[in-house]
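One structure follows; several queries about it will come next.
Every protein chain of the complex appears in place save one, which is left out.
Labels run A, B, C and D following the written order; every chain starts at residue 1.
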Amino acid sequence: MNQEVFAKKRDYLLLLPSLIPLLLLFVYPLLKGFVMTFQQPETAGLTLANYVEFFTNSNYYDTIWRTLYLVVPASIIELFIAFGITYFIREKMRGGGIIAGLTIFPLTLGSIIVDMAVIAFFKPTGWFNTTLINMGLIDEPFTLVYNYAGAFIALVILGTAFIASNLVGMMGTIDPNLERAARTLGASRWVTFKRVFWPLIRSNVLTVFALNLIMQIGVYSTAVIVGNPASETRTFVVVAFEEAMRNFNYNMANTVAIVMGITQLLVLSIVFAIRKRGYIGSASTFK
Amino acid sequence: MKAEKSFPELEKEDGQTVQGNINRKPLRNSRKGLFLQKGYKTSSWALILLFLTIVLGMTIAVVLSAFGEEWYGTFLPQGYTIEWFIKAWQAYEVGEYFKITMGIVLTATVISLVLSIPTVYILARRDFPFKQALISFFQLPFTLPDLLYAIPVASIFYSIGLAETIPGLIIVNLIVGIPFSVFILLPYMESLDPRLEYAATSLGATKFKLFQRIVLPQVVPGITASAINIFIRMFNTFTIILLISGPKTQTLNVMVFSVLQGSGSQPPAMLNSLALTLMIPLLFFSFLSLWVSSFTQRRLGK
Amino acid sequence: MSQAVKKKNSTTILDSTRVEIRNLTKQFGSTTAVHNASLDIENGEFMTLLGPSGCGKTTILSMILGTLQPTSGEITFNGQPINKIDMSRRDIGMVFQNYALFPHMTVAQNIAFGLDMRKVSKSEKKKRVEEAIEMVQLNDLGNRFIKDLSGGQQQRVALARAIVIRPRVLLLDEPLSNLDAKLRKEMRTQLKKLHDELGITTIYVTHDQEEALSLSTKVTVMSNGIIQQIGTPKEIFGKPKNYFVANFIGYGNFLRGKLIDEQDGQFIFEADKDSVRLVVNHDKQHQVGDEVILTIKPEMLEIITDPKIGMNTLSGKITVSDYIGSATGYEVETKEGRTFKVNVLGLNPYAMGEEVRLYLDPAKLLIIDEE
Amino acid sequence: MSQAVKKKNSTTILDSTRVEIRNLTKQFGSTTAVHNASLDIENGEFMTLLGPSGCGKTTILSMILGTLQPTSGEITFNGQPINKIDMSRRDIGMVFQNYALFPHMTVAQNIAFGLDMRKVSKSEKKKRVEEAIEMVQLNDLGNRFIKDLSGGQQQRVALARAIVIRPRVLLLDEPLSNLDAKLRKEMRTQLKKLHDELGITTIYVTHDQEEALSLSTKVTVMSNGIIQQIGTPKEIFGKPKNYFVANFIGYGNFLRGKLIDEQDGQFIFEADKDSVRLVVNHDKQHQVGDEVILTIKPEMLEIITDPKIGMNTLSGKITVSDYIGSATGYEVETKEGRTFKVNVLGLNPYAMGEEVRLYLDPAKLLIIDEE
Partner (left out) sequence: ACGGGAEESGGSDDPTTLTIYSVAGGDEYYNDIVIPMFEEETGGKYNVEYGRGTPQEIINKIKTQGDNGTIDVVITGLDGLPLGINDGLWEQLLPEYSEEVHADEWNEIGSAYKESFDGYGAPVTTGSGGPILVYNKDKIDNPPTTYAELKDWISENPGKFTYPAVPSSGPARGFFFGLAQSLGEDFNDPQSLDETWTYLEDIGETIDNYPTKTSDSFDLLYEGAVDIIPHTPFWFANLVATDTVPPNIGAVALEDTKQIIDSHFYVMLKDLPDDRKAAALEFLEFATSKEVQSQGYAVGFLPANGEASPELLEEEYVETYNHYQEGVMPEFKDGETIYVPEDNWVLFPNLEATNESYSLWEQNIQAK
C-alpha cells in the first residue's frame, strides 16, 4: 500500500507534553551545572581550569578508560547473553516464560541488592567458590568481589536483565512468516538469522544496547560496593561523587559529569550512526 | 522414478545440465547442519542454565543472609528466622514508606508514560530537522548523574514550595521517567505498521482514538518494558529525592539508604533485612505490570 | 447517474460525496505514478478503475483517502478541497489492497471499529456488525483473531469493515481478488445491492472485467499513470478508444492499416502488412484515408462452415486449442501468416490442424486509433 | 504425467520431488482445517488445488512447506517423511498468499536470496535474477524496496523469488490474484513454459478456472477441509463427481430427480419438484432408479428458435440479462417456475421479458450425485 509521512504542524504539539516538563525542570539546572564547570570554588570569573585539570591529571582522565574498559566489554557480553537467551526462547516454548522472567528478574532487585547478592554468592566462601572447590575444580577460591571482576559480574547481571526486558517484546514484532520464507528458500537457521531476523531487529537492538551502555557508563553503586573504587572500577561517577561529597568541589564534580555526558553522547552517536545504516521500520510482511 | 532406474548411468551429467549450475543440496539434512543445530541448542541451554543458576544462586544467597541464623562458613545457615525482618520492618516503619513510595512512583510512572507516548509517536513517525538532536536531548537527564542538576532543581522546588510534598516528588520523578520512557518506547513504536493507522483514521478514528485503540494495544509489550524500567529507575533515584524530600515524605529507597549509610552498630542481619524490603515494591510492581500486560495481550489476542 | 437521482435529498448533509480530481499528479522521486489525471465521480456513481499492475490505481485511491499527498493537482469532495478535511472526517470506507486489518482485534472488533468511532449505539452496532458478518459469509468467525483466518476470509473482513460504516465514499482496492469465483459473484451481488440501496459513491479497483461490467456505472482505464478512457462499461468494452484500451480489455486481434474507401455506408480497410482487405461498418470518428487499427474480440470472430459467405472471411488452420472452462480458445493461423484468436463456447468442437474459415463480421469489427 | 516422463534422471539428485500426503488432518483448536486428506503428487506434476475460501488450501501448502505441523497424517517427499528433512533442505519455492517479502531488501535482493543460499556464482546469480525480473516484467525496479512497489508488483516479486531457485517443489498460493487479466495470462504462459522445461512438481492454489485448466495436469477440489474430487482438468470440469464440485466450478443449473427409465441408450429423468421429464445420455456410473442430479453449464444451454426441436426443451421468459464482457448471462424462468442460467456469447441478442425456448442437449446434460 502506498503511504507516506507528511507532517501537519499541529502534530508536533504532541512533543510538548514531554518537552515542557523537561524544559522547565531540567534545562535551567543543567545550564547552571554546566556554567559551574567553568568556575572555580570561591572565585568568580570563567575559566577552563577544571577541564585542563581533568585532562592533565591522570587521576581524572583515567576514569574515561577505566569506565569504558569496565562498561564496554560488559555491555557487549550482556547483549550476547540477553540476545542469546531471548532469541532462543522466542518461539513458543515450554518454560520460555519462566526463563524470560528469571532473566529479567535481577532488574527488579535493583542494583544495591544485586551488588549485595553478588558479594554473597561470589565471595571466597560463597556458594560459587565452595561449589567449585568441592567439585575439585579449583584449590584456591577465585577472588571475584571487591575488584574488577565483581563489578563486571554485577553489571552483566543487571545489564542482561535490562536488555532482555526489552528484547522479549521486540522479538515479537518480527513477522515469523519472513523467517519461514527465508528457510524455505534454503537458508539455514543461521543464515536466516543473519540475513533476515537480524537486519530487521538490528536497529531496535542497537537502541537498547546504546541505552544500556550509556546507563552503565553512569555506574556508581556497583563500582563502589562490589568493585574497587580506588583503582579498577574508579568510574566517572565515583570520582564525581568524591569531588562533590568529600571535597565539596562541585565545579570539578560537574566537570567530571559533563565529560561523562559527552562520552555518553559520543557512544550514543556512534551506535546511532551504525543504526541509521540499517533498516528501520515495521517488520510485518509487506503485502 | 521409473526412468531413473532404467538409466542410472546417465545421472550425473544430466542432472547437472538441466539444473544449470545451481548447487543442489540433497533432500536430506546435512550432518553439519544437524551438528550445528545441536551445538546451538546445547550452548543456548548451557548459557541459560549458567545465567539462571547465578541469578537464582545470588538471590537465594542474599535472601538467606537476611533470613538465615548464624550462617558462618557453612553451606546453609543453621536456622532461619524472620525476626530480623520483622524488626527492621517495624523499627523503620517500612509499611508507611512503602505506601508513600508506591503512591509517588506509581503515579509518576503513569504520568511519564502518558506524557511520553505522544512524543515517541511523533519521533517514530515523523522526520524533521534536528530530530536526532532532540532525541539526544531527551537522553541527557538519565545519563548525566543527578548530582549535576539535583541541587539547582531542589532549590527551585524549595523556593516554590513544592519540596517535601508528594506532588513535588512526583514531578521531580518525571525528569527521570519521561526521558527513559521515550527511549525505551521508541524502537517499539518504530516497529509498528503505519498502514494500520491509516486504516483506522480512514474509518473515522481521531488522534485520540487512534492512540487508544490502535497504537497503544500494539505497543503493550513496549509499555510494559518501559513501565517496569522507569518504575525501577525512579524507585532507585536517590540524590535528588533526598534533597527535596522531607523525613516523612520520602521514598523507601531513600530512607533505607540513609539508614544503611549511617549504620553504626545495628545488627547486620537487620540491615540486610531492611535492604531486602526494597525488593518488595519492585517485585510487586513488576508482577503487576507483567500481569496487566499479559492480561491485555490475552485480550488483544497476541 | 441513476443512483444519484434515487438518493434522498438533504441540504447540508449529503448522503454521498461527489469526488472531483483535477490535474492530479503524483511522483515518487523520479517515478511518476499518476500523471495529470482528471476525473469526476458524481455522487452515487460506481466508478471502476481498470489498468495494468503498477499503473497508479492504488496511488489515486491513496490520495483520495489522504494517506498520500498529491505532488500537484487537487481533489475535492463536494467542491471542498480534501486537504481541508481531516482524514478521519472524510467518511471514507476503504478496502486496502493489503487489507490493513488490526491484528490485535477480533473479526467482530475489526468490523465494529468504524462504528465505534461513529458512536453508534450498542444494540445498533451489534446488529450492523452481525449483518456485515453475514453478508460476507463469515458467520461463526466473529471472535477469531485475524491471524487465524485464511487469506480470503481476511479479505472479506476488510470488505465488511469498510461497508459496515455506510460511508459516503467507498474505495475498494481489489476487494475480491482472493475469493473464489462463486463467492466473488455473491459478493458482487451484495455490493451491487448495497450500492443501489445507499447510493454510496464508490471507486473500485479490479482486474476482473466481469466485475467491472456488472457493477460499474462508469469505468476509467489507466495506463502508466495516465487516464486513457473514461466511459460507461458499454462504451469501454464496446468502443475502446485506442489500442491500449482495446488490448487491455481483451480485444485479441488487431490489424493495422488504412481506410481506403467507402462503400454502401461501409469502409474498405486494407491492412499494411499483407494487404488483406476487409469491409467494416462506418463509424463517425473516422474517414477514408485514416490510418487505423481494426480490432475484434476472440469471441466475436466466427468459425464458419457455410461456404457461401465469402466476404470478410479468411482461411486458416487451427494451431492452438486451449480449453478454458466455459469456452475453448483457438489460435488460427491464416494463409497470410496472421494469427487470430478465436473463442468458441463449449468443449473442443475443432481439432488441432483442422482447416477452418474465419468470418469477421463487418458490424463487429471496430475501428480504433493507435493512441 | 507427461512432464514426469520428460524429466531428466538422476539417482541421488532428484530433479523434482514426489509429494505424498497420507490421511492428513490439521486442527486449529476446535476447527478442523484439513480433514483426513490423501493426495499423491507425482514428480513433475502440476497439481491445482481448487476450493472455496477457507477450505484449507493454504493449510495444506503450509504443512507441505513445514510451517505448520499436521495434527495427524504424514507427508513424504520421495518417500521420506518431511519432518525428517530440515526446512531449508526441502528445496521448495513458495509464493505465500501474503507474499512474505523481506522488507529490508530490494527487489533484486529478495529474488537473489534463494540463490545466495545455494552458493550460485556471482555471474550466474546476476544472470538468473535478471532473467527472473524480466520474466515477471519488473524491469528497472530491481533496486526498489518492497514498500515502494504496487500490490501487483509485490506479488510478482514473490513469484520471481520462488521460481528463480528452480526448486524441486513449487507451492504457489494464488500467485497471480493481484494481476490484471493480460498480465496474468502472460505469467501463466511463463509458468507453463517453466514447468514444461524443468518439470518442477508444482502445487498451485487458484480461484481462476482458466488458470487451473490451462496449467494443471491434475486438479483437486476441496471443500471444508475434505477432498471432493481429484482428476485431470477435463475430468473435473467435464465430469464433476458431485453437486459440490459441479456447483463450485460453475455448473449453474441443477435438477434433482430420479432416473425412471432407459430408452435407446438414454435415460429418462424425472424431476422431483415438477415432474419435468428429460432425456439424458447414458453413463456408466448410474442406472435406472437412482436418485440423481442433472446439471448443465450455462454456456451449454441453448436458446433456440427452431420450433421443430421439441424434446428436452422448456419454454420460459428472460428475467435477467447481464453483460459480462465476452458473453451475456441470462436467467430464464420457465413456466414450471424454475430458473435457468444461460450464457450466450456476445452482446445482448435477447431482450428482457422475451419469450424463449431452452434446449437441454441430452449429450451435454450430466448426471451427478448429491455427495
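We adopt the following convention: contacts are C-beta pairs under 8 Å (C-beta built on N, C-alpha and C of every residue); 3 or more make two chains touch, one makes a residue touch a chain.
Only a predicted model underlies this, so the values are computations on that prediction, with no experimental measurement involved.
If you put the hidden chain back, the residue from A:N134, A:N247 or A:S269 that touches it is A:N247. Annotation: of B:L36, B:L64, B:V110 or B:L271, B:L271 touches the absent chain (contact as defined above).
Along subunit A, the points of touch with the absent chain fall at residues 59, 119, 123-125, 143, 145-147, 224-226, 228-231, 234, 244-248.
The set of subunit B residues touching the chain not shown comprises 70, 72-73, 91-92, 151, 154-155, 158-159, 161, 163-166, 239, 242-244, 246-250, 255, 258-259, 261-269, 271.
Methods note: only the chains that are shown with their structure count from here on.
If you compare A-D with A-B, the chain pair joined by more contacting C-beta pairs is A-B. We define each chain's centre as the mean of its Cα atoms; on that basis subunit C and subunit D are separated by 23 Å. Separating the CA-averaged centres of subunit A and subunit D is a span of 56 Å.
For the pair subunit A and subunit B, the distance between mean C-alpha positions equals 12 Å.
In subunit B, the positions touching at least two other chains are 25, 33, 37, 193, 195, 198, 302. Among the residues of subunit D, those touching two or more other chains are numbered 86, 88-91, 98, 118, 150-151, 165. Considering their complex, residues 1, 3, 5, 7, 11-12, 14-15, 17-19, 21-22, 25-26, 28-30, 32-33, 81, 84-85, 88-89, 99, 101-114, 116-118, 120-121, 125-128, 130, 153, 157, 160, 162, 165-166, 168-170, 172-173, 186, 188-190, 203-204, 207-208, 211, 214-215, 217-218, 220, 236-237, 240-241, 244, 250, 253-254, 257-258, 260-261, 264-265, 268-269, 272, 280-284 of subunit A touch subunit B.
In the complex of the two chains, the subunit C residues touching subunit B come out as 65-67, 87-94, 96, 98, 100-106, 113-114, 116-118, 145, 147, 161, 165. Those residues of subunit C that touch subunit D in the shared complex are 28, 50-54, 57-59, 97-98, 148-153, 155-156, 173-174, 177-184, 207-210, 213-214, 233-234, 237-238, 247-250, 297-300, 322-327, 343, 345-347.
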